[in-house]
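What you see is the complex with one protein chain gone and the rest in place.
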Amino acid sequence: MDAVIEWLVAACMVIGGVFALIGSIGLARLPDFYTRLHGPTKATTLGVGGTIAASLLYFSWQARQLQLHEVLIILFLFITAPVSAHMLAKAAMHRQLKRLKGTRGEPWEQ
Amino acid sequence: MELLVAVIIGVLVSTGIYLCLRARTFPVVMGLTLLGYGVNLFLFAMGGLKIDRVAVVGLNSDPTDPLPQALVLTAIVIGFAMTAFLLVLALRSQGEHHTDHVDGDDEGDREGRR
Amino acid sequence: MILHSALSLTFGLLTVAWLLNLYRLIKGPTLPDRVLALDTMYINSIALIVLYGIQVDSKLYFEAAMLIALIGFVSTVAVAKYMTRGDIIE
Amino acid sequence: MKRWFERLFPSLTLSLLLWLTWLLLNGFTPGHAVLGLVLAVLLPLGTRPFWPNVPGIRNLPRLAGFILVVLWDILVANLTVARKVLGPLGDIRPAFVPMPLALEDDFAIALLASTVSLTPGTVSADVSLDRKFLLIHALDVDDEQALIEEIRQRYERPLKEIFEC
Amino acid sequence: MSHWIIAPILIPALAGMLLLLEVRERHQLRRVTGLLSASALLAVAVLLWQQAADGSITVYRLGNWAAPFGIVLVLDRLSALMLLLTALLAFPALLYACRGDDRKGANFHGLFQFQLMGINGAFLTGDLFNLFVFFEVLLIASYGLALHGRGRARVKAGLHYVVLNLVGSALFLIALGLIYGTTGTLNMADFAVKAQALSGSDHTLLRVAVLLLWVVFGLKAALFPLYFWLPATYANATAAVAALFAIMTKVGLYAILRVYALAFASGPLAGLGRHALWALALTTLVLAAIGALGAKRLGTLVAYLVVMSVGTLLAAFSYGQLQAVGPALYYLLHSTMICAALFLLTDLVARGRGEAGDTIAAGPAIPHGGVLAVLFFAAAIAVAGLPPLSGFLGKVALMQAVPVPLYWALLLLAGLVGVIGLSRAGSSLFWRTLGPGDGVRPGRQRLLALLLLLAMVLALTLWAQPVLQATASVAGQLQQPQHYIQAVLPGGAS
Partner (left out) sequence: MNFAYLVLLPFLGALIPPLVARVTANRTALACGAALLPLVALLQLFQPALRVFDGQTLLARWNWVPSLGLSLSFRLDGLALLFVLLVLGIGLLVILYARYYLSAQEKAGRFYAFLLLFMGAMLGVVTSDNLLMLVMFWELTSLSSFLLISFWHDKSDARKGARMAMTVTGMGGLALLAGVLLIGHVVVIYSLVEVLISGDQIKASPLYPLILALVLLGVFTKSAQFPFHFWLPHAMAAPTPVSAYLHSATMVKAGVFLLARLYPALSGTDLWFDTVTLAGMATLLWGAAQALFQHDLKGLLAYSTISHLGLITLLFGLNSELAAVAAVFHIINHATFKASLFMAAGIIDHETGSRDMRRINGLWKYMPYTAVLAMVASAAMAGVPLLNGFLSKEMFFAETLESSHLGALSWLLPLGAVLGGIFSVAYSARFIHDVFFNGEPINLPKYPPHEPPRYMKVPVEILVALCVAVGVFPTLVVGGLLTVAARAVLGGTLPEYHLTIWHGFNTPLVMSVIALFGGVFVYSQRRRLYDGFERLPKLDAKLVFEGVVQRLGRVASLITGQLQNGSLQSYAAWLLALVAVVLLTQMTGLPSLAPQKALLPVDGVSLLCSGMLVAAALLTTLLHRHRMTSIMCLSVVGLMVSLVFVRFSAPDLALTQLSVEVVTILLLMLAMYFMPVRTRGESSVPRVVRDVLLALVIGGGVALLAFLVMTGELSSISPFFLEHSKPGGGGTNVVNVILVDFRGFDTFGEITVLGIAAMGIYALLRDMQLRSARYDSQGRPWASDAHPLVLVTISRPLLPLALLIAVYIFLRGHNLPGGGFVAGLITAVALVLQYVASGVGWVHERMPGDYHPVVALGVLLAGLTGIGSWAFGYPFLTSTHDHFHLPWIGEFELASAMLFDTGVFLTVVGATLLILANLGKLSLLDDKKEGA
């Protein structure tokens, strides 16, 4: 049983790390600001989510008792991170940042 | 690790001091903030570095020195108050002098005039 | 044991992520890019702190991570608002 | 009786959320249950003027379903977006997609915008000043209309049911 | 148990908070609150001086924690004397401000009270980090006060003052860190004990720490090359504030004296930095005299006189085995009072001359300037060290105590420079008149405040002997740090 949980914790952790990395790769690699904006959402959701899951499992397993308080981190992040992204998108549109060629649709006047 | 922290402190203090010596209020504020970080870390380091030895009674057998931490806390708060004051003062100065030069005149570098 | 390896691996992944954030922060080219990079760095730090908690088997660092999750976005919002309105409190 | 209850809990959802949060943080002990309850009453009461238009939840089971859907979408979308990010960049077809809003409540609109942003691949970039449109930036989309329809189906309609109907 | 010892901190703190609570800007109420607090402070200071005068050292353990673990307040003769001086200065300064200057900006009375709290705290505390905290209290309040009112010059000077002191605070923390890192304590008495026992690299580290402390205190005290901020700051501050600031440099001097007397008057680290302080003090004296000679405004001239007094005092402090401290403290009392009086006088003159202000040049005649001229003449005599006022007595006392030709020469030359500068200023301001101007005559309340300060100078002259005996007793106590240490650490060092 312990080994299973240990593997589970490890898996969650690594998944989290991988998605955090992918998000940051997106941030570094994607061609314009608007596409880069999609990167961090990964880090937020699955990246942090994975590590939180790992932590949750780990401490519950350690204490032999469900420890859910880490969920709050995810909760807060889910509340706040979209606001950041939204505001940044507005800022970018206001600044009329260059879009990737071929982007369909128009950003709005701010 | 101690060396690493020492280097960090050194860099923070150096950059802080360099910025404090600039001619505009903004870099001075930035410099004082950096200097503040450096000094706080310095003060923090005075108790020695320990990993995962939080000074909570009953958690660790060999807890870290709590006193420098308390001092740094006080220093952080005071530093924040001072930074805020300086920043507003910088604005005030700019309002009065119509420049953000620390000496209130915008004739560029004073050394040229000597 | 597996946990230890996984921790090391994840730490490695996160630090590489950090480096990429720093790269974007330096490179820019625009201010929104930099703010985004900083924001991401903060979020990656949450993961890092949580992992560190697992590593040292301590829950004392949880609040730090929670704090970032709760109020870290305020600075991003402030900068974003600064960019669009100049005036963040109006 | 009812009015007394409403006055004590201007928003039951919020109070519940606070109480749960408190218990999550401190553990499920009797003492904290009481203290959490006190806080769950006092804090919303004290900050009542600050959230004038947060609507009550009319359909709790629908909310649970909605959350599950979103979580599932996040998981799936993450995988698709990961492929895009790691794959060749020439393939991606980003677009700004203005989506007409059926929601009328501010809070519901904000929740929709947040949901859109949370699911990888889309970011809600703006809400028109008249609250009639949501501007979505999508990382890779070939049919804007399909995207709009999907969002409408999976998020907007449930939200409307949860808050407005 | 007696709690009087903490009253000099709590009274202004309480008054400050009440003033902060008073949001409706009822000015008379604010003035009454401020003046009541200042009067109460004066009463308490007298009481505490009486308590300390018999040589007893009172220790107040905050939180009931024994030194060196908790913070202690220590009342000895030196701290009692400084408290008394502060209270004596604060009342007239506040009285002066209450004639209208207090309304030239927000929160004047609150800031004034907190300034007093900081100063008194610095004089009372027996803990080095707590000293830092009170330094910050008095600094942040002084920033606010220095900028009270309007004016470009004031803002520029204020900015310089603030930035330099922020750097100073950073240095202070470094020094404190080193002190803790080497001696493991923050209590002054405990530090004095432990400092003696250090060796090896800790010894060097402690030297650095203490020298940094001297730099920090020197910045507050306005020592060369750290005084450059002072003339502009003081000359541009509101008069009552400048008058109160006359004590500020003395806080720096006090800190040097306190730490030095406690830990470095004897033992293996004896005389740490003494020669450097001596040299810098004399340089300060010279440069301040030069500054006074070249001053173009009366306010600037007075500010340089403040710096001159700092050089004079610090040189005396750093001479020999503290044997000149008694006379130096007398001179400290004198110079604080007279410089404060001169700042007020400068303001009255500037008001009387209207547009011309305190510029040392021909200007409009001062309405009813005769009184001011007489007072200026008297104050000039006192500050230049001419007979028969306390300046002369102080100088004689210092010269007798510090028989060093260079010191004598510089002291006398500085006096001469004072005579030249003040006579030039006085004859320009009062005599080179260009007919009536738009100035106003000095009001009664302001004159009263000024007269109170001058009366103290007169008292220092008439009762020079008892005062000198008192300062000698202060010095005597300082020369026996073991009593202080014994009182703070009855069970020995930690």
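Lettered A, B, C, D and E in written order, each chain numbered from 1.
Just so it is clear, a contact is a pair of C-beta atoms (placed from the backbone, for glycine too) under 8 Å apart; a residue touches a chain by one contact, two chains touch by 3 or more.
Here the structure is a predicted model, which is why all the values come from computation and not from measurement.
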- The chain left out here touches which displayed chains? A, B, C, D, E
- Task: Kindly note down the residues of chain A that lie in touch with the hidden chain.
- Result: 76, 79-80, 82-83, 86-87, 90, 94-96, 110
- Query: Which parts of chain D are in contact with the chain that was left out?
  - Reply: 14, 17-18, 21-22, 25-26, 29-31, 34-35, 39, 43-44, 46-47, 49-54, 106-107, 109-110, 113-114, 124, 127, 129, 131
- Can you name the residues of chain E that touch the chain not displayed here? 1, 3, 6, 10, 13-14, 16-18, 20-21, 23, 60-65, 68-71, 105-108, 110-111, 114, 117, 121, 129-130, 133-134, 136-137, 140-141, 143-144, 147-148, 150, 156, 159-160, 163-164, 167-168, 171, 174, 177-178, 180-182, 184-187, 190, 200-202, 204-205, 207-208, 211-212, 215, 219, 225-226, 228-229, 231-232, 287, 290-294, 296, 377, 381, 386-388, 392-393, 395-397, 399-400, 403, 408-409, 412, 415-416, 419-420, 423-424, 427, 430-433, 464-465, 468-469, 472, 494
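The rule is simple: only the chains that are shown with their structure count from here on.
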- Message: Return the chains shared as contacts by chain A and chain B, ordered by label.
- Response: C
- Query: Which chain is most remote from chain E in terms of Cα centres?
  - Reply: D
- Message: On a C-alpha centroid basis, what's the spacing between chain B and chain E, in Å?
- Response: 28
- Task: Return the distance between the CA-based centres of chain B and chain C, expressed in whole Å.
- Result: 22
- Among chain B residues, those touching two or more other chains are none
- Message: What's the contact topology between the chains, one of line, ring, star, complete, other?
- Response: line
- Each pair of chains that touches, named by its two labels: A-C, A-D, B-C, B-E
- In the complex, go through chain C and note every residue touching chain B. 56, 58, 60
- Query: Okay, in this complex, where on chain B does chain C touch?
  - Reply: 51-52, 54, 56, 59
- Note on the structure: Per the touch rule above, chain D residues touching chain A in the complex are 21, 24-25, 74-75, 78, 81-82, 85-86, 89, 92-98, 113-126, 128, 135, 137, 139, 144
